[in-house]
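The complex appears here minus one protein chain, its other protein chains still in place.
To keep things simple, chains are lettered A, B and C as they appear, and every chain counts its residues starting from 1.
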Amino acid sequence: MAELTYRDAVARGIAQEMERDDRVVFLGEDIGKAGGVFKATVGLYEKFGPLRVRDTPISEQAILGAAMGAAMTGLRPIAELMFADFLAVCFDYVANEMSKLRYMTNGQLSCPLVVRTGNGGGVRFGAQHSQSIENWTMMIPGVKVVAPSSPVDVIGLMAAAVRDPDPVIFHEHKALYATKGEVPDGEIVDVLGIAKILRPGSDCTIAALGLMAPRALEAAGVLAREHKIDAEVIDVRSLVPLDTQTILGSIAKTGRLFTVEENPRLCGWGAEIASIAADEAFWDLDGPIVRITTPHIPLPAADHLEDLALPSAARIVEKVCRVLNG
Amino acid sequence: MAELTYRDAVARGIAQEMERDDRVVFLGEDIGKAGGVFKATVGLYEKFGPLRVRDTPISEQAILGAAMGAAMTGLRPIAELMFADFLAVCFDYVANEMSKLRYMTNGQLSCPLVVRTGNGGGVRFGAQHSQSIENWTMMIPGVKVVAPSSPVDVIGLMAAAVRDPDPVIFHEHKALYATKGEVPDGEIVDVLGIAKILRPGSDCTIAALGLMAPRALEAAGVLAREHKIDAEVIDVRSLVPLDTQTILGSIAKTGRLFTVEENPRLCGWGAEIASIAADEAFWDLDGPIVRITTPHIPLPAADHLEDLALPSAARIVEKVCRVLNG
Amino acid sequence: MESGKIAAVGSEPVGNDDIGLERRLELFRLQVEIRDCEKRAYDLFLQNLIKGTSHLSLGQEAVAAGFGVAMRKGDKSFCTYRGHAHTLARGASMEGMLGELMLRDIGLMRGKGGSMHLTSVEHDVLGSYAIIGAHLPIACGSAWRAQYLGEKDVSVCFFGDGATNIGAFHEALNFAAIWKLPVVFVCENNLYMEYTPISEVTAVKHPAADRAASYGLESIVIDGNDADEVYRTAYAALAKARDGGGPSIIECLTYRHSGHSRADPAKYRPPGELEEWLKRDPLIIYRQRLKEFGVADDAISAIESESKRKVEAATAACKAAPQAPVDLLTADVYADGGWAWRN
Partner (left out) sequence: MESGKIAAVGSEPVGNDDIGLERRLELFRLQVEIRDCEKRAYDLFLQNLIKGTSHLSLGQEAVAAGFGVAMRKGDKSFCTYRGHAHTLARGASMEGMLGELMLRDIGLMRGKGGSMHLTSVEHDVLGSYAIIGAHLPIACGSAWRAQYLGEKDVSVCFFGDGATNIGAFHEALNFAAIWKLPVVFVCENNLYMEYTPISEVTAVKHPAADRAASYGLESIVIDGNDADEVYRTAYAALAKARDGGGPSIIECLTYRHSGHSRADPAKYRPPGELEEWLKRDPLIIYRQRLKEFGVADDAISAIESESKRKVEAATAACKAAPQAPVDLLTADVYADGGWAWRN
């Protein structure tokens, strides 16, 4: 057991898989010699050498395309998109190519790869470098989508993602890189598609993910201490596959659902989960389903504005109180 | 008043605006001399000449980027993406550039342009040429999104889109190009952000759009005739701005909401509308909110499979009956 | 073409004639079969038996055939929506190809992919891609795998002149060059995008070859209607790639005899242009070539009638074939064979 940063967990997770399997290769911009712009891949180049850890030109289409071609023919590539926002310049590979390959070819081809992205806001990088794009990927059939919120989840879900036979989009949160957590020694392998109940509770369910998971947990503490509201906090972790059982089971118990997401408002994963609940858990619900999101705006750079934009623990507390206590 | 195809309505709508305003220019692949691959822009090149109707190379990023730069500096471009799926190769311009320009520059710059896409399925074009991508655009703050279902709406919404000071994504439906409708003579100008009640009803609300609008209407006829269910059918038409008043007003009356969309299931606009209803109309609802969607799969090419995938009138009838009659 | 047969022929030049009779007959056979198959596809379309779209290679057969013969078993093909020819040229069956166009269960992908996505992994055809340019980086990835694992296959990527103006082209070429990947880029310059002449939208005369220098590559333009020239160029590029010499880009000048896709009457062509190119029909050229090399008329017509027979048989099989069972609708979205995105 050791304390590790989320950042170091990324490198450890990748290293664990590269050690296990020679077919695991890693490519991206400035990931190798420089150890990545977020220093999340430090040491991999030294350990695995230039043939397995490859610095690329600024060619995101080539990065994802090459990862895909390699995956189709036997490798297990991990590709980095430095900032999640850059998925927009190579979106074709997620939207039209890797996601549809197996289906279109009637199962003749598969595409086992991982796309890591530096996702999310809170670091004052402005509108083009701060977005949460989980929904850009979740809405595409054929890919899997995970977003870990703690170092141990980073390692375990990375292992699960690399070993998965389908393309997995792996959203790391930039504002979490410096956070720490206890991590067991030895190999860690998690399972895709399982949510984690971070805090059991009986009054309402709060589903969150990424940076919003610790914030929801913090809010739940305040809600319990100051408002006598016992919230169950679920870290969704995996958007595809989605652990609807855990979420619906929680709603059955609490009768109320809140989702907390960093996506701007429209068509976020919160809407998907809310809609599932409004259909399948309708008779369990004791009141409206409430989504707490970033407003539907591009993100501002200024710190005080960005802090206002992203859901904070205080905003979660305030919203839950207002909704539950009228 | 004349009967016009949806296809011809596109050309008429564009022509109306080009005649009115010299700053309206039009660019895209094979749109000019050839009149477009769907023959939806026939005659424009002859009428407005090669300087206003410009055939481009296969360079979707340059098409949207050039449209944007022209819009920022005084023109009113209309850009065509032949198939909506191709938005994936130039998604950056919608996701990161035109949508954020006004906000990032604190209102210094604006981007009044229209991106037309050939959206939707039903024409046996397979997984990479058949997608409904309304949600790819709706989820991005800063753009407006419309999807007309009839010739008159094509013209009126095209005019509204061209005259709008913000970027508008205009989703035409490929499977509707050959359909016909009555169109008044003279200038037609509609307003963005207004849904249309295609059929009033009291038992349930069915919200649909694009190809799904006529299908929902057809289903409502069957529901009334054969199942004594009086459905109110709403053609959402505009996803951003979204006419929530009309939708919520209808739910207040009917107590039940169905959405019918061609998007694959996850994070579609149906989820957004369902979530709004589950929050704001919760106490009006008499039962679960049900989304009828394409399953969360890439689209198959084979006719019998594609027909099964997209929501049909029969599937809508069947689903509504089953949900309402238990 | 059986892929076993290719292996038997071998890829080394034989004797004085660098191509050799057996290989020449193979080049001819492939061109004839592709031609007949494409014509049949056109007929089936007119009979409304082919739904959706389809893009024929009529007039462009020599490129597919030349590469088909030059490539070894294990070499990978990456094609576009205009990929019937290339798929047949690697040995896929006519039933599989026509069946897919007819969206029947007998099709290469049982109708799930359709004409634009022909794939036959068994024959090393790793897909046909319908988003222009997308498969160039993908082919790089396949070549990277070969390089990394020390495998000796080469990845060959076919695309049109129009594809040279899209961003992915540029990224792929640079990528292939800096990593010295065993990949061969083959541009079939048929003078047109869909309906727009490539010359009207391209800053240089040769859309592929005139860009080669941007990636430190040699400029290569060949007669894409002469299967021998294609074969020789392909052979050299493949050998170079296999030997670690890195990528090549080859521009093959050719012409499509039909419209861009099914219903296109190709009225945008200047008068006389088609006629000029018909004189340079790859099949006319190659029949002549065979005669020059002393091949008897009846050897030629044997190949031709065998091709007709195969097309008839394939057509009959396809017409008789059922549609795929409906449970295929949700099959193979994910590796478990299904589409479950939730528990």
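In the analysis below, contacts are C-beta pairs under 8 Å (C-beta built on N, C-alpha and C of every residue); 3 or more make two chains touch, one makes a residue touch a chain.
Here the structure is a predicted model, which means the values were calculated and not measured.
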Option from A:D30, A:D230 or A:E280 whose C-beta touches the chain left out: A:D30
Hidden-chain contact residue, picked from the options B:V42, B:A62, B:I197 or B:A224: B:A62
Option touching the unshown chain, where C:Y215, C:Y255, C:W277 or C:W341 are the choices: C:Y215
Residue of C:G141, C:G167, C:P182 or C:P282 touching the missing chain in the full complex: C:G167
Absent chain, residues of chain A that touch it: 29-30, 33-34, 37, 55-61, 85-86, 88-89, 123-129, 265-266, 295-298, 300-305, 308-309
In chain B, positions touching the absent partner: 25, 51-52, 54, 56-57, 59, 61-62, 64-75, 77, 92-93, 96-97, 101-110, 112, 141-142, 144, 164-166, 193, 240-245, 276
Chain not shown, touching residues in chain C: 165-171, 173-174, 177-178, 200-204, 210-211, 213-217
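Keep in mind that, in the parts below, only the chains that are shown with their structure count from here on.
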Most widely separated chain from chain A, with each centre as the mean of CA atoms: C
Gap in Å, rounded to a whole number, between the CA centres of chain C and chain A: 40
Centroid distance [mean C-alpha coordinates] between chain B and chain A, Å: 30
Inter-centroid spacing, chain C versus chain B (mean Cα positions, whole Å): 36
Where chain C touches two or more other chains, by residue: 110, 112-113, 117, 129, 131, 134, 167-168, 328, 333, 339, 341
Shared-contact residues (touching 2 or more other chains) in chain B: 85, 88-89, 126-128, 265-266, 296-298, 300
